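Note that one protein chain is taken out, while the other chains of the complex remain in position.
This part shows subunit A:
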Amino acid sequence: MPIIHIDNKPYEVKEGKNLLEACLSLGLNLPYFCWHPALGSVGACRQCAVKVFKDEDDKKGRIVMSCMEPVKDNLRMSVDDSDAKSFREHVIGWLMTNHPHDCAVCDEGGSCHLQDMTVMTGHAYRDYRFTKRTYSNQYLGPFLNHEMNRCIQCYRCVRFYKDFAGGKDLDVFAAHNHVYFGRQQDGTLESEFSGNLAEICPTGVFTDKTLKEHYTRKWDMTSAPSVCQGCGLGCNIIAGERYGTVRQITNRFNGDVNGYFLCDRGRYGYEFVNSKDRIKAPMVRHSPAEGSNGIPLMQHIRSKIVSKKVIGIGSPRASLESNFVLKQLVGADNFYLGVSAADHSLVSLALKILQQGPVRAASLQEAAAADAVLILGEDVTNTAPMLALSVRQAVRRIPVEQAINNVHVPAWQDAAVREAVQDSKGPLYILNVLETKLDELAKGAYHTAPDNIARIGFGVSHLLSDKMPEVTGMSDQGKAIAQEIATTLKNAKNPLIIAGYGSGSEAVIKAAANVAWALHDLGIDAMLTFTVPECNSMGLEMLGGHRLDTAMDQVLHDAVDTAIILENDLYRRLNHHTANHFFKSIKDIILLDHLYNPTAEKATVLLPAGTFAESDGTLVNNESRAQRFFQVFTPGTDVQESWRWLLQAGVATGNASLAGLVHLDDVVSAIARTCKVFAGIDTLTPGAGFRIAGQKIPREPHRYSGRTAMQADVNVSEPKPPEDSDTALSFTMEGYRGTPPSAMIPFFWSPGWNSVQSVNKFQVETGGALRDGNPGKRLIAPNVNGHTPFFTQVPEPFLPLAGHLLLVPLHHIYGSEELSVHTPGIAERMPAPYIMLHSEDAKRFQVAEGYLLHFIENGHHYTLPVIINDTLQQGAAGIPVGLPNMEIAEAPQLIKI
């Protein structure tokens, strides 16, 4: 490793880095703006100036930008040099000439990188005596506020939005000191990753609009490390609360998962926690539980369970702990997975493939480093948005490697690398039922029915390995596509195959597995990513239980008395008709959930279940990574974790298998002990007894204000703060101020670093893993035993059928997920229900755009407005999945029109 001398002290640093990265990784404070660990260097802001010297005798030196200078052995540099310091101070001075100095009314104040850097450079006196330039701001949609006067022109926003995330509607306009960062005209930012601008922007130009609705300073928030509930990828988040409402979600860096970024569903989908539709108190037959009947709640529940035929229905959006406790409470024989038949089949298949096959599931960061990507039947931007961001990076891997070799520039010199790369892209092939946003990056994008996608996938696997089944009757075009894809994958080092729940097709998932396995047999380090629908779909499947459709059989044959439903709206799992029948056939429904929903209407006992923000628990993501989320705040109502309600029910009913389980650690240990697949989840985070220097880890910053006053309207005596008996986090500002274990970081803060940029201080090196490793634990290891399984059943080709349409599911980042639609901004961006047809099919059925199409599925009548999209496979009809007020139809399946 090279040695560099910083202010005459030798330091060992990593080769291939720039001087800024080297300094920050060493823990030195050096101010910067335009550099970002995920975006690299461009040298625009000139803030990170240091001096370098030719040799020991050179006393004069020259000022360079540390972000643009590579580490070299024996290099001599100075951070403290007075010229460099003075220059850095003046850079702030220049930036401040037009900055409005409106920190007091700026949402960024207190978590502002510009504030931090200003203080760091020592700039304190304003000597610019002229007028400031001003800008008009733009309306950018429901997620971001725009205040251009604060802009310091670091160019990070456009570099993230356009270059990194592939957005097209944010740009830089005009020149000199009038440069303007915004849209061509007012309007909603189109990118699914726009919310990251709030964190990328070093000051208050782009700020979180949902936070603005219920604003509070970062230092006034009680925060906890959490895991996103928005999809199956398990991005790490920090949720902040004040006065009983969640105010903001920010990124929680995890080098293996989401890195520095989140999607907009994940960032903004939290407002269901604050919804007026929250269930806040236990209800019995729609009346408060402790009301007129006078029977204590638990006694009532006991009467519904003891000596009764009880079934439990788990949930893919509830924690492992809650599902586990329910399973124990009702017994494994009576535990059903609360997911639709289709989702059950798809996720259990994906799980089986990961458990039994030799190919590993890719993390998001591994996916971003793939050198060839094949996507089968998946619109990842909508089904697993952050995976799309990874794919956007993966297609750059080969061109970037080539650029680095040809032009001899380091990877971090972003502008030069992008210049050399131009528009060249590494191999990406997408087969989907219709166009996707990633098609623009693809070497090949083909739109066809799920079974045809599967056939091409099988065809690819056969070309890679004779062992894989042959596809008969493939069209010449299909053969050519398969051949091109097979050749490409064969030449890759780390190819990634993506499939999942998106197409609703098991055959597609099997084809993906065959391709990955065939590559594995060729000695290629292939990876698989299966998307799963919900935040704990994989965990629930691993826990195991009966299919929900078999619950119906049991209800019909066995006369079930009571169903305990965990965090689930069965109207999203079963068709309307079946769900109604189910509820009619059972006497008592005990529902634990967050929000009033159609299932809550049917509940005879309704228990207020804590959301992620009011609960501790564990989720398992699509790659089988178990991750712990921590309670953010105590709601001050009857709301509590589902697992706690169920443990209380266990006590009330004298359930032996739950005996002695009280706290989170008890439940986690019980899971780790009793379920082999979850071995090790008790080591995800230190337990409740963990202390550093005898202290807990505070959820509140030491500047948290108002504690003595915030409840003074009730009682002038400050109440005793709530205690957290489940975890080593405290609900107060008291506790250990140093770096907590990586899985327990409630907020990123370091002295002098109040903004999210302080994450540097928590990493082993800038952009690297968190200090004691990225949190989470992958539960499934690839089964490498020399024997590679494979699927043999190739589906028949899909051909349009007279009088029929093949219903195919279409997913929407805004709308398809149950809870996030309770955020008004997300609801605003949700599509209205529709049925999508190819124009030829529209002709066939004599309809046009906007016409209402009527069809019957499973005895149920649907009438939907038609939208036309000619990239859709002919003979197929797309319907959106999961939109509120839209009853579910099983897809894919043939329907008669």
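Observations
In the analysis below, contacts are C-beta pairs under 8 Å (C-beta built on N, C-alpha and C of every residue); 3 or more make two chains touch, one makes a residue touch a chain; residues count from 1.
Here is the rule we use: contacts and distances are computed from a predicted model.
Here one chain is missing from view; checked against "Penicillin-binding protein 2", "Helicase XPB/Ssl2 N-terminal domain-containing protein", "NADH-quinone oxidoreductase subunit F" or "Peptide/nickel transport system permease protein", UniProt names that protein "NADH-quinone oxidoreductase subunit F".
The hidden chain makes contact, of the residues A:Y11, A:W94 or A:Y215, with A:W94. Considering the whole complex, the residue from A:L26, A:C103, A:M148 or A:V179 that touches the absent chain is A:V179. Between the chain not shown and the residues A:D127, A:D466 or A:D713, the one that touches is A:D127. Of A:Q153, A:T207 or A:S315, it is A:Q153 that touches the chain left out of the display. Touching residues on subunit A toward the chain that is not drawn are 42-47, 49, 62-64, 68, 87, 90-91, 94-95, 97-98, 127-128, 130, 152-153, 155, 172, 174-179, 403, 406-409, 413, 415-416, 419-422.
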